[in-house]
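Reading through the structure tokens given below for one structure.
Of the protein chains in this complex, all but one are displayed in their positions.
Moving on, here comes chain A:
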Amino acid sequence: MSTLVLLTLTGLGLGALYFLIASGLALIFGLMDVLNFAHGAFLTVSAYAAWRTAETVGGTGGLALAALVGTATGALLAIVVELVLIRRLYGRPREQILVTVGLSLAVPALVQAVWGADSRPFPVPDALSGTVGVLGAQVPVSRFVLIAAALLVLAAVNLFLSRTRYGLIVRAGVEDRAMVTALGIDVTRAFTLVFAIGGALAGLAGVLGGLYFGSLSPHQGTSLLVFAFVVVVIGGMGSIPGVALSALAVGLVQQYANYYVDGYGDFAVVVLLAAVVLARPAPRLAGGVA
């Protein structure tokens, strides 16, 4: 029983991490039809920026500041990439893929050149390094931090989509971008905003990933991105609640399979993906966001 509780909470923590990455991917794809392979690079750079901050400041306050710095770094990076590179390439999917894949290779290499290829320990403050007893299981506190952060982000994204004018533009744009412009709305501003939100969430995921794994490495973002894409495909491009459920499923399946089927977690995720894709009657590429 205690093993199951530990696996479940760890799986939920991992699912929370996937959700933070995948929700940005889903919004960006849903609104702009851009498959952002550079999303993992945003995460990696943000994680290193957060790591430097946490190392320098130290303690719980240092981690809080690191979370801010990481989130801001992700947002800033995403805005620059959108304005400088992606903006010129709307409607040209091949070039977009080349550019974002290029970034996903170049940025980790750059990070590696600066901070080395070895993974670095992420400073976890004492307050978060302990465990909590839940039904006989000793669950690391950081799992709860991740789950809480993901729930907060889910609520915030839903509020943004349902209560703000830009959220309205995003939901409408996911359905029919051309018609949004035909109402006199400049969707390129919504594009930049959605890219910034996606980058900020990836940045936060970079910080929380450091907390979850206790370490960071130049290729962390890229490997997490693979699972985030799986989550998006299962959950439906452009559907935030779908992505949240799918992230939970992927995180749990991965954890359970890793323990009960001897480390076959990644394989189980692929099986889940195949099962969902084959069982689905028609591609759900266009769906409502909220």
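List of remarks:
Basically, a residue touches a chain if its C-beta (ideal position, glycine included) is under 8 Å from a C-beta of that chain, and two chains touch if they have at least 3 such contacts; residues count from 1.
The working rule: contacts and distances are computed from a predicted model.
When the unshown chain is looked up in UniProt, the name that turns up among "Amino acid/amide ABC transporter ATP-binding protein 2, HAAT family", "Chemotaxis protein CheA", "Response regulator receiver domain-containing protein" or "Cytochrome ubiquinol oxidase subunit I" is "Amino acid/amide ABC transporter ATP-binding protein 2, HAAT family". Of A:99, A:185 or A:252, it is A:185 that touches the chain left out of the display.
Within the complete assembly, A:169 is the residue of A:49, A:169, A:224 or A:268 that touches the hidden chain.
As for the chain not pictured, it touches chain A at residues 91, 165, 168-169, 171-172, 175-176, 178-187, 287-290.
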